[in-house]
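Below: the structure, in structure tokens.
One protein chain is absent from this view; the other protein chains keep their places.
Order of writing sets the labels: A and B. Residues in every chain begin at 1.
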Amino acid sequence: MIFEYAPAPESRSVVTLRETYELFVDGAFTPAEGGEYLTTLNPADETKLAQVAVAGPADVDRAVAAARRAHETVWSRMPAAERGKYLFRIARIIQERSRELAVLESMDNGKPIKETRDVDLPLVAAHFFYYAGWADKLAHAGLGPDPRPLGVAAQVIPWNFPLLMLAWKIAPALATGNTVVLKPAETTPLTALAFAEICQEADLPPGVVNILTGAGETGRALVEHPGTDKVAFTGSTDVGRQIARSVAGTDKRLTLELGGKGANIVYDDAAIDQAVEGIVSGIFFNQGHVCCAGSRLLVQESIAEELMPLLKARISRLRLGDPLDKNTDIGAINSAAQLERIRELTDTGEAEGAERWSPACDLPQSGYWFAPTVLTGVSQAHRVAREEIFGPVLSVLTFRTPEEAVAKANNTPYGLSAGVWTEKGSRMLWTAERLRAGVIWSNTFNKLDPTSPFGGYKESGYGREGGRHGLEAYLG
Amino acid sequence: MAERRNTRKAARGTAEAGGGTDGPAPSRLAVRKTYKLYLGGAFPRSESGRSYPVTSDSGQHLANASLASRKDARDAVSAARKAFGGWSTRTAYNRGQILYRVAEVLEGRRDQFTAQAVAAQGLSRAEADRVVSAAVDRWVYYAGWTDKVAQVLGGANPVSGPYYNHSAPEPTGVVAVLAPQHAPLLGLTSVVAPVIATGNTAVVVTSETAPLAAIDLAEVLATSDLPGGVVNLLTGRVPELGPHLAAHADVNALDLTGAGGLAVEFERAAATTLTRVLRPGPGTDGGEEAWLDPDPGTARMTPFLETKTVWHPVGT
């Protein structure tokens, strides 16, 4: 028989959208001086959600000045324990408003409510909770007896985990006594603005957190502003390079969390059903809009024939559609531009000789959608094995020996994440030791935790976010 | 080359015993040392065939040093890359043993280095003695760090779930070091030792004006069981070699201590491949005395370390 799940949409009524959102500077929502706005869409149906102010250079000046003032007069002078209590308070408000924020995130980003509800929001609250506790314990962090905040941090975050990336940036910065000016991504500004309201609700002193919305130009103005002490960026490697270039010759500290082309190595003794799950979550979690995605499956040749049918059967079970439906596994691609890039690269893969497979899958009429896709017969030389697609597209390569697996896994300018699947402990450790990547998931994938440092080797960026290591980026 | 001929007529320094030029011919002619590069464990001349004169603090000609070329720099990066796999996977204990061995061999040759410092840098005997002692002790200091840095910087992370989660520092790879210009022995030791203590391999551009101590040190390294290619020393000019190393895609990190006015330009070039950069610190442009702090801590190691975090489920 056919057991079709009826639609189970999460209610939108928990979210009240305003028509227009202004910049959050010095504790208040204020219009941008240029009076310009951009529109943020729901990528699942291309409907307009709201218009959002575009910050220009004058607004950046204003926000940086507010952050500086707040740093000097309030935030760095406050007893550290009190600073921590603000963060605890923020963590609690996030928990209280988590359903609203999850729905808002799914609407603005296109990711399934299952993920925003069960992954993003719990991690956001946990991140604030974790760093809150650090605020009055920094002398014990192993970074010297009297670590000092840097001052004002300029932070630019991407659209793939809007609120989670905000938490990764703001929580450690505030805990260490810095103040921030943060720019959310152009296509996903709404949860950051909701966070601004939470700052108000928490009575956070004005200027400690400033949120500037806008596109690339706003981001550039912010990271190049001479009045900040620290730049933290998560996004593409290309922009990361430009930022690294622009901070040269300044005293600014820099952390970059950039792209990846993670290898997921499956040995022939792997727990095969869990490996299949790991492969699926590795590439289809968040539509593959994940810098640490396991976008290159390296499967041992001796098991490929057994694994691939299981994998394809599993992928066929993925449910693509309305992000607010609780049973949706794959939501919408975040933007038309991103969809175009995914299409272009995937087509290239096919043209270069890879075999392309997708399950039978109805795509909704409106919105930005891309069916889960597997490219087999991929070789290291193919563009799809080298370039980050940032979409639900898995490139499958094979290997014969552990040495070959490691060599292929490391054969990339990136070095953010990698996966290893084997039931043999010594082989797992051998492999993990040799992989040149900042996060190694063995017999699991795409797990994140506030206590666990995250960040890349090589062109995946530098510095770590999360854990005790994440404090280092904000202390001098 | 006219300048060179003139300089050559100047007195040889006291670094070479019995090398005086005044008076009657000596009873025995001293054998002078040819200063070459240190590349992949060997002492080749520059592939360019070029050399440049090195003079003492007071202008006396001391020797000719090889003038390393861009191709030498490229070879040095290749040698360092080749050595990285073996060096980084040696046990920390073994790396510590080797660094300690460097200290032992250096201690045994301290007279040579003291005389060198007096001649080349114009230090007093007592100052030179102090600098050489500090250099020996610096190797001992980092020998002790090799098997502690992972414990200090790494550890278990209590993640919320049934996972074992552990972070540990790993060497970033090949580090190009622009060594201090005015601290040719202690300064050089202070920037090279932390790089290799942590398992990186190094391509070092030595002090341009005082490169001889570096090559003498290379002889110490070469006889201390340090595998070839772990440290590669290029004598030559930062403006010539620096841009090439800063932009080299196979260089993972860049120590700009001796970059002088070119530091910003090099940092920009390094951005292209997201090469890690250690900016020049305060005071590092000074002489050997700027490097005397006996406990420099982890500050020169952490910039060349990556944190790797490994997750594994815990279950039956």
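One rule holds in what follows: a residue touches a chain if its C-beta (ideal position, glycine included) is under 8 Å from a C-beta of that chain, and two chains touch if they have at least 3 such contacts.
Keep this in mind: contacts and distances are computed from a predicted model.
One chain of this complex is left out of the view, and of "histidine kinase", "Deoxyribose-phosphate aldolase", "Sporulation and spore germination protein" or "Carbohydrate ABC transporter membrane protein 2, CUT1 family", the protein name its UniProt record gives is "Deoxyribose-phosphate aldolase". Every shown chain touched by the omitted chain in the complete complex is listed here: A, B. Of the options A:326, A:356, A:383 or A:427, the residue whose C-beta touches the omitted chain is A:326. Across A:65, A:272, A:308 or A:336, the single residue that touches the chain missing here is A:272. What chain B contributes to its contact with the hidden chain is residues 162-163, 313-316. Interface residues of chain A with the unshown chain, by the touch rule above, are 1-8, 114, 118, 269-274, 277-278, 309, 317, 326-327, 423, 443-444.
Assume only the chains that are shown with their structure count from here on.
The residues of chain B lying in touch with chain A in their complex are 89, 152-153, 155, 157-161, 163, 165, 167, 172, 249, 252, 263-265, 267-268, 270-274, 276-277, 302, 306-313.
Every residue of chain A that touches chain B in the complex is listed here, in rising order: 126, 142, 237, 240-245, 248-249, 256, 258, 413, 415, 428, 432-433, 437-444, 447, 449, 451-455, 457-462, 464, 467-469, 472.
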